[in-house]
Every structure is written in C-alpha cells, then in structure tokens.
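Structure first, commentary second.
In this view, the complex is presented without one of its protein chains, the others remaining in place.
So that you can tell them apart, the chains are marked A and B in the order they are listed, and the count of residues begins at 1 in each.
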Amino acid sequence: MPDETASVQTATAPPSKAMKAVISCDALQALIAALAADYLVLGPTVRDGAIVYEEISDLSQLPAGWKDKQDAGKYRLERREDDAIFGFAVGPHSWKRFLHPPVETLWTGRRDNDGFSIAPAAGEPRKFAFIGVRSCELHAIAIQDKVFIGSPYADVGYRARRQDAFIVAVNCAEAGGTCFCASMETGPEAKNGFDLVLTELLGEARHDFLVDVGSDAGAALLGRLPHRSASDADVAAKAAIIAQTRARMGRALETDGIKELLQSSPNHQRWDDVAARCLTCGNCTMVCPTCFCTTVEDHSDLTGNTAERVRKWDSCFTLDFSYIHGGSVRETGSSRYRQWITHKLANWIDQFGTSGCVGCGRCITWCPLGIDITEEAAAIRANPMTAAGGQHEGT
Amino acid sequence: MKGLERILREHAFFAGFPEDQIALVAGCARNHRFDAGQYLFREGEPANEFFLIRHGKVALDIASPGQPPIVMSTLEPGEIVGASWLVPPYRWTFDARAVELVRAIGIDAACLRGKCEADHHLGYEMMKRFAPILVKRLHATRLQVLNVYGKR
Partner (left out) sequence: MFTESAEMARMPPAASGDPFVPRIYCVDRIRRELSDTVTLEITPSQGPRPRYAPGQFNMLYAFGVGEVAISISGDCADDRTFVHTVRDVGAASRAITSLDVGAAIGVRGPFGTAWPVTDAEGSDIVIVAGGLGLAPLRPAIYHVLANRSRYGRIAILFGTRHPQDMLYRDELAAWRRNLDISVEVTVDHADRDWRGNVGVVPALIARASFDPHDTVALVCGPEIMMRFAVNALRDAGVAPDHIHLSMERNMKCAIGLCGHCQFGPQFVCKDGPVMRFDRIASLFAVREI
C-alpha cells in the first residue's frame, strides 16, 4: 500500500529477505489485520492465569505488561515494569495444538449394502497465521515436520496445515526459569523457519519492533505495513537483547554424547528414583511441543451404522500405550519415564537426525512434581552405567 | 571291548574325550536294545546305569493317578538319558520309555562313580560334559513351564 509507506522513511526497493526494518505497535496491529484477511490468526493471550495461544484479532489481546515466572512445577504470571508485549517465555500451549491437533477425525465409515464405505474427513478450512513463535518453537515445528512429512508416509492433514501456515516469530527478550534452549542450540535467536521475526525494542521513548524477513511472503506482507529501514543501532539493540537472554537461561542440559549415554543406561537405578516421584500423568508429553504420539479410536453412533476413526494425542506414560495382547510392555513407571526421556534425547536422533528436545522447559514447569529433564539427564551422566546393557544370561 | 570303545568315541557326548579315559569308561559300558514301549528305567528305581542313545527316541514320562502319563521331554541319538545316578540317593525321578526301537550304551553308575572318585581327571572330564547338559535342560524346562505359546 504505497500511500501508507509513503508517510514513513522507507527503502525505495520493495522489502527483500535480506531486509531489516523497524515497525511500530500500530504496524503490528496492521500486520494482524492484514493476516486476518487470509488466515486464522493465533497468538498469545492471557487466560486462566496463563499465557495461551488462541485466536486474536487485536493487539490488545496480546499479553502486554505480563511476564511468566517459571520454575520446576511452578508457573505464575506477574506484572512487568514495562508494557512489553512479548515479555514472557512460553506457556502450556505450543503450536502443535494447531498443526497436529489434539483430536482429529481421520475418516468416516458408513455401512451400506456391500459392507461399508469410507469417506475421508473434510479438510481444515482455515489457514493458520501464528504470531509470537519462539525460536525453540520454530525448532519444534521443524522437528514435527521431520516426523510427519519427512517419512515415506506423510501425514496428509499435517502437511496441508503446515504448508499453509504463516509464521511470525519473536526473539526472546526474557529467558524463563526453566528455559535451556541455549544448550540445545535451538535459541534464543530465531534464525530460520519463519516468514517474519520480530525483536521487541523497548526504551524510554520507544516501543518498536525490529523485523527480519524470512520468506518472500514475509517480505510481501512487510511491504504492506508502515515501516522504515533498521539503523545500525536497532540491529545492535537486537543483538544485545539476544545476548542478554542467552546469558540468563534458567537451566542447561549437557548434550555431548547424550545419545550413547542414555541408550547404554536402560537399567540405571535412577529410573526407579524418578519413578518414585513421577505420577505418570503425562503432562510433560501434552505440553511438549515435539511429542507426537497418538492413538486412534472408533466412534460409532447408536445405530452402529456410522463409525468415525478419531485420532487423539496419546502419551507414552499411559499403560495402554504399549499394550500388546495380554498386557502392557511397560508396566512400571520407571520404564515409562525411561522411554520418554530416552526417546526424546537419544532415540530421536537415530529416528529423525535431531534431538526431540528444544529446551523450552515446559515439561519441567508443568510437571506437578517438578521433575526436571535436565536434572535427570545430569544424574544419569554423573553416575553412568559401567557396561552397555548387553545380554545377560543366568543359570 | 574294543567295539564299545569305538562306539563311545563316536558318540557326541564323548567327542574329544581323552583316549585313555575312554578306555576307562568302556570298562563300565554295555550294549542295550529296547523295543518300542519298553522302559529303560522306571521312577523310584535305583539309578544304577545311565544311557547314551545311539538310535531311536526316548520319552521321559511322569504319571499322576487318574491321568494319562505326561511326556516331559523326548531325547534323540547323540543325547544322554539320566542324571540321577550322579547325585545321592541315586534314584530315578521319572520313567524313560523307548518310543521306537532304541539302541543305547548303558554305563554302570557305581563302576563309573568309583573310577571318577579314583581318578579326578576322569571325574572332572565327566563333569565338564554333564554340567552344560544339565544347564541346557534346566533352561529348556524353564521355557517349558513359562507356557509361552498360550494366551496370557
């Protein structure tokens, strides 16, 4: 929209992927409005004492002036001294609830004269635009892409939702008390996987956003917003914010050799120690932005003539998860925690070429007992098993 | 006797057994033939002989009142029948029955025990052969009692 851009200092060339721009809060409102024309716009908002991801249409719905105080098993919203819109870390929601929904109908079957017939589920009508995606979450989305699109059998629904999604990321200015993205090399700076990324620049007399462009679609949208070129000072301010966040990580996880460490520790006594605390509630898997496991149920109507195949999030902490005829493979809590953390930090690397952990800290914050993945991994490392779990045969 | 020595040497149980000691064992050995249905020994009888199967199949049975006998195991040529002769009070704890024509070498238990006692090298060679068989049979028995093929 030339009439809008004309009123601000602007580059003569249209925005490109290399461009760095600065926009105001008003322009952020314009961004939301522009996206709403084509997308279901989803962003952070305060509900029930937590920052969650919901449909938003107005800048005022974003959690301006709030921060989240997080520690193992603890989450509390507090007022900030300033009006920062993105001055928090992450809440219980992650974007997987939209790309990989908690409940999804795969198809519907109907009885007919020949037996039954199957109709695929109606596709999702709306494209998603995500506002405020953190670097750890970009990595989580990239990891789920490998799971759902990278294998020979792609998840058709996920692929469609993912391809259509527009992503506005945010560089973190605050590190949460349970954050450890720096040690997972998944943050705090968003480097790719977005259309636009914002860095909130907040000072005595300013409330702006530095915008980096990650895609042509992002560049095109930026071109429609009032913006000016970023100055060297703006770019330096962004670097300082990221450096400060990196320095304030609440936690760290040593990843060196973690795959071999966990894969060689199936009988470590620490698993019993965790199991004594773990409720096997599965909260960690529900809040985890990469946990992808699902189950499928048949939902029949009362006549029995219609059946829906419904896919739901599942958790490796349930007994049913590993059920084979006669019983569950993983009966004990220790084996289920071992499965989760070994899969997340070790087996995932064999399966998908990447760790399954992005260091977002949600599993630590939302564990009712405050079980800490970084602490458990460190405990295994501190007391490694002497030999790899080979075959053991007694008489 | 030379014939028995040769037969012993060819039996899988004695593969690689020291030559001089084969002769000692042969001194306690004799040939047997059991027709189908005949018993090599019965439960409760003194275990005064053990057998190396040369030909045919032997079933180890155990009987319970009011029920047909249960076959616990079958043994084939190359295998041995009986371990109770090694351990006091030297009594059989099951029946050994020839399923078909069985040819076997019987080794007199008291004779062999005496020679093993007198010559510990011989005794140790015998133990080295028996221990793995007993362990394997123990493993097999465990697998059997687990009833792995049934519904859980």
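What we mean here is this: contacts are C-beta pairs under 8 Å (C-beta built on N, C-alpha and C of every residue); 3 or more make two chains touch, one makes a residue touch a chain.
If you're wondering where the values come from, they're calculated on a predicted model, not measured in any experiment.
> Looking at the whole complex, which visible chains does the left-out chain touch?
Among the chains that are shown, those touched by the missing chain are A, B.
> From the list A:A36, A:A64, A:L106 or A:A252, which touches the chain that is not on show?
Looking across A:A36, A:A64, A:L106 or A:A252, the contact with the absent chain belongs to A:L106.
> Tell me which stretches of chain A touch the chain missing from the display.
Chain A touches the chain not shown through residues 106-107, 109, 111, 114-118, 120, 147-148, 151-156, 263-264, 266-267, 292-298, 300, 304, 307, 309, 311, 314, 316, 321-326, 329-332, 335, 339, 343, 346-347, 350-351, 388-393.
> Quickly run down the residues of chain B that touch the omitted chain.
57, 59-61, 68-74, 76, 78, 99, 136, 139-140, 143-144, 146-151
Here is the rule we use: only the chains that are shown with their structure count from here on.
> Could you state the distance in Å from the CA-based centre of chain A to that of chain B?
Those two chain centres are 67 Å apart.
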